[in-house]
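Mind looking over this structure? Questions follow.
With one protein chain removed, the remaining protein chains of the complex are shown where they sit.
Showing chain A:
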Amino acid sequence: MTLLTVAGLHVRSPEGRDLVSDVSFTLDAGERLGLIGESGSGKSMTALAIMGLTPPGMTVSGSVVFDVPSLDRIEVVGAGERRLTSLRGRATSTVFQEPLTALDPLMRVGRQVAEPLRRRRGLRGRALRAAVTAALEEVRLADPERIARAYPHEISGGQRQRVAIAMAIACDPALLIADEPTTALDVTVQADVLALLDGLVEERGMALLFISHDLAVVSRIAERVIVLKDGAAVESGSAGEVVNAPRHPYTRDLVGSARRLDGALDGAIDGAVDWRTP
């Protein structure tokens, strides 16, 4: 069944530039969709528009409809703040690119994870602490008690991103939006975090909207991809189709440069290791 229907989505900047123009797609429950494009292609703006979080001054038109079984059907575009607040967290939640800035630097990690748990599940005291530990364990963090007491600057980048993921899935969202979740991480950590996201989405049956400029990463995790260029969708299809038989020149460019990089790496290492498998 359809979880999210985006139809004719437009986002216009205060200067009148079209940041997203006429983007339409649907997303079924449990489905994984990749959104590919270079910086400034409107990927992140599309994600913000889906949550009704576009920065002030932006004009959003078109339609974004969530149809979550446990909630009412809701049209995001033009909805009031109160309506949107009740939607966020349960219908959708987000993991951001830079885990250091996505966590409050002055709040202990445990309290940040506790916030959504307390609000949505009404947990208090000991039950809340246990839930925080469980949430940190679920994202495969070793020594969750220590991590919960730490400030964000006291843990590593990979650990921070795991904490951010724990916060995002704390309210059990039907759709998880991952906005370049691995871009700021070391290559070795990237693979771990991708595998973690993959497993969590599988276990919980969440839908995933995975945003990245990295074709290799997206094709590994998403079933279907949409290629964005200058705010417009230029191509869409199954991940295999788009990578193996790109139709649009821009997609061909993307695939070509990814292959060239791949080839250069293979040449340099001389096939000694397959760097893509974790």
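The working rule: contacts are C-beta pairs under 8 Å (C-beta built on N, C-alpha and C of every residue); 3 or more make two chains touch, one makes a residue touch a chain; residues count from 1.
Here, contacts and distances are computed from a predicted model.
Trainee: I notice the complex is incomplete. Of the names "RNA polymerase sigma factor", "ABC transporter permease", "NADH:ubiquinone oxidoreductase subunit M" or "Ferredoxin", which is the UniProt protein name for the chain that's not shown?
Mentor: Going by UniProt, the chain not displayed is called "ABC transporter permease".
Trainee: Out of A:Ile36, A:Val60 or A:Ala102, point to the residue that touches the absent chain in the complete complex.
Mentor: Of all options in A:Ile36, A:Val60 or A:Ala102, contact with the hidden chain holds for A:Ala102.
Trainee: Quick one: which of A:Gly57, A:Gly80 or A:Gly205 touches the chain that's been left out?
Mentor: From the options A:Gly57, A:Gly80 or A:Gly205, the contact with the absent chain belongs to A:Gly57.
Trainee: Going by the touch rule given at the top, which residues of chain A touch the chain that is not shown?
Mentor: 48, 51, 53, 56-57, 81, 85-90, 92-94, 96-98, 101-108, 115-116, 119-120, 146, 149-151, 153-154, 164, 167-168, 170-171, 177
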